[in-house]
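A protein chain is absent from this complex, but the other protein chains hold their places.
Chain nomenclature is as follows: A, B and C, assigned in order of appearance, with residue numbering initiated at 1 for each chain independently.
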Amino acid sequence: MRYSIFALARGALTKHRHWHPAWRDAAPNGPYDVIIVGGGGHGLATAYYLAKIHGVKKVAVLERGWIGGGNAGRNTTIIRSNYGLDGNTQFYEWSMKLWEGLEQDLNYNAMVSQRGVLNLYHGDAQRDAYARRGNAMRLHGVDAELVDRDAVRSMAPFLNFDAARFPIQGGLLQRRGGTARHDAVVWGYARAASNLGVDIVQNCEVTGFVRSPEGRMIGVETTRGKIMGGKIGMAVAGHSSQVAEMAGLRLPIESHVLQAFVTEALKPLLPGVITFGAGHFYVSQSDKGGLVFGGDIDGYNSYAQRGNLPVVEDVCEGGMALMPMIGRVRMLRSWGGIMDMSMDGSPIIDRSPIDGLYLNAGWCYGGFKATPASGWCFAHLLARDEPHPVAASFRLDRFATGRVIDEKGQGAQPNLH
Amino acid sequence: MNRLESGGLIDRGKPLNFVFDGKKLAGYEGDTLASALVANGVRLVGRSFKYHRPRGILTAGSEEPNALVTLRTGARSEPNTRATSVQLFEGLVAESQNRWPTLGFDLMSLNNLLSPMFTAGFYYKTFMWPASFWEKVYEPLIRRAAGLGKASTQPDPDIYDKAHAFCDVLVVGSGPAGLSAALAASQAKARVILVEDDWLLGGRLLCEDQDIDGAPAVDWVRRIEGILTAMPNVSMLRRATVFGAYDGGTFGAVERIADHLAEPKPGVPRQRLWKICAKRTILATGAIERPLPFGGNDLPGIMMAAAVRAYATRFAALPGNEIVIYTTTDSGWAAARDLTGCGANITAIIDARASAPKGAARFAASAGIRVFENAVVVDASGGRRLRSLKLRSADGKIFELTADVLAISGGWNPVMGIGCNLGSRPVWSDAIHAFVLANPPAGMTLAGSAAGRFSLAEALDDGHRAGAAAAADLGFSPPPTKIPPCSEDATGSMPLWHVEGAKQKVFVDFQHDVTDADIGLAAQEGFRSVEHLKRYTTLGMATDQGRLGQVNGQALLARHLGKTLAETGTILSRPPFLPVAIGAFAGHHREMNFRPERRTASHDWAAENGAVFVDSGPWKRAQWFAIPSDQDWLDSVTREATAVRASVGVCDVSTLGKIDIHGPDAGIFLDRLYINMFSTLAVGKARYGVMLREDGFVLDDGTTTRLADDHYFMTTTTANAVKIMQHVDYCRQVLWPELNVQAVSVTEQWAQFAVAGPNSRLLLQKVFPDLDLSNDAFPYMSAIAVTWMGVPARIFRLSFSGELAFEVAVPARYGDALVRILMREGRDLGVVAYGTEALGVLRIEKGHPAGNELSGQTTATDLGFGRMMSQKKDYVGRVLAVRPALTDPMRPSLVGLRPAARSERLRGGAHILPLSSENRADNDLGYVTSVAFSPMMGSWIGLGLVSGGQGRIGERLRAYDPVRNGDVEIEICSPVFVDPEGVRVRG
Amino acid sequence: MRIPCPYCGERDGAEFTYCGDASPVRPAADAGEAAFVDYVYMRSNPAGEISEHWYHGQGCRNWLIVKRNTRTHVISAAMLAKGSAP
Partner (left out) sequence: MAEIIIPRGAFELHLRDLPPVSGANTLKVDERLESAMATVMSRGDNAALAARIHDAFGIVLPSGPQRVSNGVEAFIGVGPGVWLAVFEKAGPQRASKLAASLAGLASVADQTSAYAVLRITGEAAREVLSRGAFIDFDPSVFGPGSAAVTTISHIGVSIWRIDDAPTFEVALFRSYADSFWHWLTTTCTALGVGLVRHGGSARI
């Protein structure tokens, strides 16, 4: 049933008895043409585009818990395409374009809100690095503005301009950047995929792979039994190494914890997304009114979905340095996610060395914004066995060849991305 | 006034004035804001989140979802403050929130009329057309209607600080369980920290008329408090909340030092963040009473029974004159007993259970209270306050009662949030009809009602046992103690999640307006995990984090799914236990004190001489020295750079990382660190070196000097100093422990100054008259250790500027003296002090790479150091540096740039494209890394990384800089602009 | 997090810098490119017990090998990296 104001009005009169489940809670029913492991945003988007764009008939998404319970359900919802390196820029811009039409496409309001992303700079070298990035974006046809201190002040007068350890000099602004309601993205894709016949199987953990005598992947072992499939796509984010290990693969990935925070709800306070280039802090305000913020990763490998106090302090110190008005605003909740930190900070969308097994991983702490394009490109790869042009650089062998895409220049040290 | 004549823990001798929504009111010392409002007969205190329904005070504790106010005004205003947790002070000002224009007449309550449409998740289903309307129309409206209080936009004027503490046993909560735990552990001589959220110790004992040891329980509390206070091994934090458990027995707590004052005394923090390290922890955090489901259960006047009891007992304030009690628990009856004891008028008690507890009938009869057994409340009505309620007995008969207060008691949820922080999941207990923490993390015990043992006797016993066990576990010997006898309280209860036939909305999450219908709809729409339920309906996501209503909602979900609560489960609590001010986490690390500042030995001298400082990591460095005749910064920089090339300049380079490397194997060690050789370096000589990361990209560069056979002195870039020290330690401790090498940072020991320019030798000779600094005696790349006026000093013949130049190092204590002497002695040579900008000009003129070129994305070959890469030895990065992509000849490599029209300006970060090409990424050849105005060239010059690099020298390209509206035609040239033959440096 | 530094005693995790899995060993100089690629980029990334490097940069400046569980964060041992095998 289509969602609309009229459908809601009808519901108001009929006690909302007409609503169906947003997606079918399917039981495994193989064999499938494609099995996607992981019911996060990426897995569900992949399934949707497989069905919609490529007409693949039988697709299953296997999720070990409830869909959207991984990083898709715990990120700070920032979407942007302000990347500077070739390979990244065109991919994230494609994602942004998909965001811009997503809700009409899915018939689901994911609250995509292009309120702008402002990255502050505090010195000449940082300014020039942002200029380099902004210019690269413009070469790719992406909107980017370098704004000065006065312009920042007019956008966000409450920032600390006068007594700052690292005074604000200006910022790189992408007006088309912003936020989207993370859970809605998951549910919207799930509903749209389910409507196209995709089986979304929850509480179904993949515990192993089934191989043909020739060594090809032909199915998966799960907590709900063996499920056969023609191709298997992995989109398990923080658990990439775990699932890859079942296939005997090691990946250039470490799983790290990133914490995020939300404050009590407030009346509208912040215009858009603000990142503090000299501290470890970034913030936006949710539609519910909470300031959603975060900072650095904790810096150690973890699968625990929670972090420690030093980073909480570090993030809040950054917050207070940037906006001393939030001193009396209270943090309501904190949580952590398990991020698949790749060795150059950029993702992998590629065939694996094993026939029939495909990888979508290495999203670090930036894969939410990638959700639509990641699904789009992974579906393309799965359906056609060739990389989509905008994701062609996200190869697994780039670490061996040295064609790394290292935006931060930190090298193979995931704690430094 | 609803204040009782006597009783309670308030001080009637100390009246306090306060203002709520502009109205002047009074309370007493010992009141909370909520109890003072109750005493003043204030009913309506807030509006709900979504429907803007009128709401009153519901609880007497920190779980309060309704009575949220903005406390104080101006820069000190604090949105969303729970009136139930605010200790009243003289002059307190509070405002209600989320209403417009007034609390009584809130236009936004129109939402309530539209509520049939505003079901769970309604916005996901609409507001999609037209697409552009979301940001412009719908979202601003939704945002304005949502949110609660308004935050101040002025800096928080108060200060915060941080503290650390260690203990054997941490006891959280000071009710009967916590107090007896603390007593038992401390009597065993363990170091104990007791943390209590309230300003008084005692927990529920302050609010209940109980006896311990034959006397009122509060007397026992005072006695134990006295004993604990006298013990040197016990610390107590009052007005402090443990907000989270972290790894390794670390706990966070926030102490509210001045929140009960109008404002903090000058210099005294408002709050303090405690990090507590505990070997064992006892959670004695109590339990929270559950609301009951019926239509209109959110009307002002409907309150938790424990809260009504607390207001009467502890605060001597009665919330109403006609009180009805609705309970499914024995504690509802205990509340009735205490209330009657205070003289409250209870007209009826409704118990949904088949029969009331033993002795109830007798008590009710003697107090003249009507009793309804086996009956449920169906609907409550009134407008902005409760007036009457409708109940239905088991046989379907409907009764209507009038009441201004309905005290409800639906069972108890143990408070165990902190125990879940490390991932332990609560499990459902059919025995007590509540979730309990069966598997707390190692080292943690729950005691008393937090453990689901709800009676006073159990709390005393449990606390004692937990305290003694924790101490014994750590090797202390707890002395035998006797647990005091106490009054008995029955703890029977029956869960009640749903009522049939309610006409009005039945609220589950009060703050977020989640109703039983929303839960049903969510289940119908497939949101069947408790986690999906939470996210779709926002159940438990409000400021009370579902303390009050979450379990009720989860039970409804289970009911819809035909499952048990044991099967559907509950969600994990996360820190903070109660919302904590961001300022408290930041402590004094804000504004100028966000991060420490490092100052060089010449800082004060530089400041005296017009220096403008720039942040270089944590360091403050002189960027340039402004003199009155300079028009602008470029004038200063040009003047400084010109003077260096013409005569002599002095620049503080102390911030470079300096590492002393000692040991018999120091030379071999450096060979493995750098791409080039150092073991072959002669004593008294310096060499420029480049280090790679193991992935083959450049890590850092700098000069390293051999001061003795077994002693090298390494310098690193300022930015990488700490990282390289760590790298050096890694290499010697982990990679090659067999090498006999010692290393230590001596960055801070030496103040080091570059003395550069054709007259540098003259100047230095004046300061070191006894030294032979001639070219023959002290050629380029030499170094010498000397004694200068009794202190050790080092002189290096190094040059970053390309001029004849030296660097002089003295112990940092003498740096100030040295720079003053250099400047004094150089006066007649026209010496200038130069800062980092002029330093940059000089190095760009010489094509020396620095931070912008050492981006972590460049190889040695990119930067022109390919030939330095030794073939004779292994070193970090050697193998991976020769991978195809790192040796691709089309990689961007270092070149010089000049604007074709010499008057034009270059800018760092511009991309480089062919002259007549489209502005497209596939035409991108590279970018400008560094620029400067070169006095020598009379124009802007730059360095850049350009595909095809040196092969393009002489080519015309363009620098594309749309983000600053600058397209400049440029000419590619050698990166060495000045003195390419290197004559000056050897002069 | 509390890390039991063998020299300094138990300290808050904030004093240490995490430097990843300690198991990969730098290949011999002549081991070839593939071995170095594996060493630099590939990780086991276990969910459970791991031996890892921590640098006590704000303390004794020693590299430690810490045995820690990545699911629970429980630390079972810590030793100086110098002279210990992961």
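In this text, contacts are C-beta pairs under 8 Å (C-beta built on N, C-alpha and C of every residue); 3 or more make two chains touch, one makes a residue touch a chain.
Computed from a prediction, not measured in an experiment: that's the story for all the values here.
For the chain that is not shown, the touched chains among those present are B, C, taking the whole complex. Among B:H52, B:H589 or B:H727, only B:H589 touches the chain that is left out of the view. Between the chain not shown and the residues B:D660, B:E837, B:E853 or B:D924, the one that touches is B:D660. When the full complex is taken into account, the listed residue touching the unshown chain is B:G790, out of B:G396, B:G790 or B:G954.
Among B:Y51, B:W497, B:Y814 or B:Y927, only B:Y814 touches the chain that is left out of the view. When the missing chain is restored to the complex, the residue among B:A177, B:C277 or B:V978 that touches it is B:C277.
Think of the hidden chain as still there; on chain B it touches residues 159, 161-166, 191, 267-269, 272, 275, 277, 588-589, 593, 595-601, 619, 660, 662-664, 710-711, 740, 742, 744, 746-751, 766-767, 769, 787, 789-792, 811-818, 821. Residues 7-9, 11-12, 14-15, 58-62, 80 are the ones on chain C that touch the missing chain.
Keep this in mind: only the chains that are shown with their structure count from here on.
Here the CA centre of chain A is 29 Å from the CA centre of chain C.
Chain A and chain B have Cα centroids separated by 23 Å. Taken residue by residue, chain C touches two or more other chains at 1, 12-13, 17, 19, 33, 37, 40-41, 72-73, whereas all remaining positions touch fewer.
Those residues of chain B in touch with two or more other chains are numbered 246-247, 250, 275, 422-423, 694-695, 880, 883.
Every residue of chain A that touches chain C in the complex is listed here, in rising order: 239, 241-242, 245, 250-255, 299-304, 308, 310, 343, 399-400, 412-415. Residues of chain B touching chain A in their complex: 49, 75-80, 116-117, 119, 122-129, 131, 134-135, 139-140, 142-144, 146-156, 158, 160, 162, 244, 246-247, 250, 252, 273, 275, 421-423, 517, 521, 524-529, 531-532, 535-536, 538, 541-543, 545, 574-576, 579-583, 585-587, 589-595, 597, 614-615, 693-697, 699, 851-852, 855-857, 880, 883-886, 907-911, 919-921, 923-924, 927-928, 960-964.
Taken together, the chain C residues at the contact with chain B in this complex read 1-3, 10, 12-13, 17, 19, 26, 29, 31-33, 36-37, 39-41, 53, 55, 57, 61-63, 72-75, 80-83.
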